[in-house]
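Heads up, the thing below is written out as structure tokens.
The other protein chains are all here in position, but one chain of the complex has been omitted.
Right after this comes chain A.
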Amino acid sequence: MRWVNRQPRRGDRLLLGALPILLLVVLYLFLAAQRHALNPADKILPLPSAMASGLSALLFTPDPLSGQLVFWSDTLASLQRLGIGLGISTLVALIVGLVLGVLPPVRATLGPLVTGIAVIPPIALLPILFIALGLGETAKIALIVIGISPVMVRDIAAHVGALPREQIIKAQTLGANSWQIMIRIALPQAMPRLLQAVRLSLGPAWVFLISAEAIASDIGLGYRIFLVRRYLSMDVIIPYVAWIALLAIVMDLALTYLSERFFPWAHGANH
């Protein structure tokens, strides 16, 4: 049988998907054990026990200075920045993308500006943001917004602009004006695409968040990773990275679920 026709069954698929992850874990454990056999004080590839004790200090022991549980306050601070940044970007993408996609005069006016902003590497703007907005929360959120919203705006505008011309004509023959076409035809059809755009922007959003936290912050997942790097604390860095990965996966799954739950018409097979 050709490989293009081999469809693994559901149980097999789970097994196949778990296989490479398990292999990587085993490989890591093997290499870590080997290093520890040579040097029991090795810090580069910590064993799971070292990670557990390193993390438990941050999880359960309050920080002597602030009195907070470091892991949870880091998580909360980072998620708050990410959430506000993503929220603002999503709203901007929806409104600007919709208007750009539906109204040709607005597209002619603002299209080049959006394109221009989109091609600037956002990290290059970080010094400007820090100078203009200070080192506080605003600059970090602004970096996320500037980093991801232009791409999202262009994606939504392109999607709305690519709606079949027939639909727009038909809506006009049904008596719809520009506003009604925007809210009844373009907006609902842009929503699943918007959720998709948020999903794809999660990766870059985390990059900008960690960068901003690494450069100027006193709390946050990215701040902690870059702080403990000075002590070669791989036993903290690796669990933190795994935690970030887990958070990202949960957000991704939640967005997929939302899209299928609220916009079933956009997921043909799931009706």
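Quick notes
Operating definition for what follows: a contact is a pair of C-beta atoms (placed from the backbone, for glycine too) under 8 Å apart; a residue touches a chain by one contact, two chains touch by 3 or more; residues count from 1.
What we mean here is this: contacts and distances are computed from a predicted model.
According to UniProt, the chain absent from the figure is "NitT/TauT family transport system ATP-binding protein", selected among "Formate dehydrogenase subunit gamma", "Cbb3-type cytochrome oxidase maturation protein", "NAD-dependent epimerase/dehydratase domain-containing protein" or "NitT/TauT family transport system ATP-binding protein". From the options A:Ala18, A:Leu113, A:Ala158 or A:Leu174, the residue with contact to the unseen chain in the full assembly is A:Leu174. Per the touch definition above, the residue from A:Arg13, A:Arg184, A:Arg229 or A:Arg261 contacting the chain not shown is A:Arg184. Contact residues of chain A toward the unshown chain are 164, 166-167, 169-177, 179-180, 183-185, 188-189, 263-266, 268, 271.
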